[in-house]
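Here we show just some of the chains, and they stay where they sit in the whole.
In order of appearance the chains are A and B, and numbering begins at 1 in each one.
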Amino acid sequence: MAVIFGDNQYGKAEIRLVHVTRDRDRHRIKDLSVSTALRGDFAAAHLVGDNSHIVATDTQKNTVYAFAKEHGVGEIEDFALRLGRHFVGSFAWVTGAKISIEEYPWERIVVDGAEHPHAFCRAGGGTRTTAVTVEGGQEARAWVVSGVTDLVVLKSTGSEFTGFPRDRYTTLAETTDRILATAVTARWRYASTDVDWAVAHADVRRILLGAFAAKHSLALQQTLYHMGEQVLQAHPEVAEIRMSMPNKHHFLVDLTPFGLGNDGEVYHAADRPYGLIEGQVTRDDAPEAGQAWRAIPGF
Amino acid sequence: MAVIFGDNQYGKAEIRLVHVTRDRDRHRIKDLSVSTALRGDFAAAHLVGDNSHIVATDTQKNTVYAFAKEHGVGEIEDFALRLGRHFVGSFAWVTGAKISIEEYPWERIVVDGAEHPHAFCRAGGGTRTTAVTVEGGQEARAWVVSGVTDLVVLKSTGSEFTGFPRDRYTTLAETTDRILATAVTARWRYASTDVDWAVAHADVRRILLGAFAAKHSLALQQTLYHMGEQVLQAHPEVAEIRMSMPNKHHFLVDLTPFGLGNDGEVYHAADRPYGLIEGQVTRDDAPEAGQAWRAIPGF
């Protein structure tokens, strides 16, 4: 037997870029965390410390900042595609690049009833993400997986959990009315790169929220599938969607020792453990995923 | 010399309570983290392990949940006052109680243009807080310090920093146009307990945001003072306000090595170190603070 060098990648993680677009005194901001990862022929660095193929991660960081100036940022999918194509197109030995971006939401501060032109407050409602994979040099192919994380949602009713199997270790009571709460991480793969990213993202997010809210839930699994199905039915440009949804348990507090009832009013919100429900909804005619999901935390 | 037992307190921290008010199918939720701390004669427990005065922290937790059912939650200031008065009124040896509450913001999910009656999404814009101190048994006095934390704001222009002294260790260049970003922690002490808590809190928060946005800033210190001054001028029921504001540095990236300018467009958002500006704005006729600020992280 022989020891051999296997799969590998490297890059710069969590490059914090804030980009300001100034339209007279009305500004727009993009607040991003950009991570780059390159694949290719890096064997010499690993085996003998020859760095002639190692595009420094510092150079990758510089490239992100310089591109923000040279080309602007725009939608994060476009920015990631531009960066990925640059890396695979500029270095013969770099055969793949994954550019992952998180975009943090801000809203304008309102002063005297009017939006302030350049003052902002961090908003809630989750973080927009994209993970773009580019492979193959001059005629590179590209895959775009966009998504949302930390989209924390809760229904105070309209959720049941009954009919599950009971074995020796089962103590959970059935319930026809519980709190359902989760922090949605959804990632969807676009079938092409010819998409109106901003419009598509906003609408997928809207559908996810609406489906979570409107669906009477018999299981978090059912809610998850319903959310994905609604997205795919409305968006032919989405090939598949993967969701990871922790079941953030809210336990009805037993108040009977105090002579009190508790008809769905007082809950203890638990941290750990939590259920973790993960699933994929796809199309029967989805184009191949290729390297799209590589290095994305998965299931 | 002799070793002596000094100051002390104990309680239950971070009791996670979610309370649902059901008005037919339209629900309201309160999502809280409640911490209790009692003061009084606990010497025997410390000196000889005699727990006859130690109201168990588990009992304190139960009381929080039971009170949520018996009396509802309402505004967090009222809930904290009720709990604090209970503890000092129920146990002769308990002479003081501090009830600290964080309230997490949620907004209703919109489905087909209408607010869903019982589905919610976690919002941004900071966490509402209160820290209520009750002292003195049957004729207890009470102080209320409410506030907001994690109110993350940013101005992309309208901020300068010039005219600071230069010594041997000074390298910072003066600037007349920078990003100003911070995460506001503000805590204000009410002059009485006869306040419309919800209205007052919402308006103080509105003023803080508006003052941050509107004030052309020559120093973060100036912005801080202006924010506090605006609050006190508008709210006679506020005796004083204390603010802690990290200067979340955004550094203009030097793009000259790449032959590029950078006219306030591309910034690196740094994590550490950060400036930390802390200050108090008060009134010349503010009533005494008493124990109001005890055990609140301060400066």
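In this section, a residue touches a chain if its C-beta (ideal position, glycine included) is under 8 Å from a C-beta of that chain, and two chains touch if they have at least 3 such contacts.
The shown structure was predicted, so the numbers you read here are calculated from the model rather than taken from an experiment.
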{"item": "Number of identical chains forming the whole complex, with 2 shown", "value": "4"}
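By definition in this document, only the chains that are shown with their structure count from here on.
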{"item": "Inter-centroid spacing, chain B versus chain A (mean Cα positions, whole Å)", "value": "30"}
{"item": "Residues of chain A that touch chain B when the two form their complex", "value": "16-22, 25, 27, 29, 31, 62, 65-66, 68-70, 105-107, 109-112, 116, 118-125, 151-158, 179, 209-210, 212-214, 250, 253, 255, 257-258, 260-262, 264-271"}
